[in-house]
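One chain of protein is taken out of this complex; the other chains stay put.
Let's look at chain A:
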């Protein structure tokens, strides 16, 4: 979820390896987009790691394992 007009489908389509348009968009999102302000979300715990000026803050607080 980038809030960016990249129009990626929620899941990769079948045979995505051959779908050039899709590959272009994925490449763009992975390698050409730099998130300056936002957050990373852990898929397991849901814990948010804020990104500020391009740098994600991955520090855990005292009570977190």
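The criterion applied here is as follows: a residue touches a chain if its C-beta (ideal position, glycine included) is under 8 Å from a C-beta of that chain, and two chains touch if they have at least 3 such contacts; residues count from 1.
Definition applied: contacts and distances are computed from a predicted model.
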Exercise for review: Between "Serine/threonine-protein phosphatase with EF-hands", "SKP1 component dimerisation domain-containing protein", "U6 snRNA (guanine-N(2))-methyltransferase THUMPD2" or "Cell division cycle 45", choose the name on the UniProt record of the chain that's been left out.
Suggested key: "U6 snRNA (guanine-N(2))-methyltransferase THUMPD2"
**Study point:** Missing-partner contacts on chain A, residue numbers
**Key:** 34, 49, 53-60
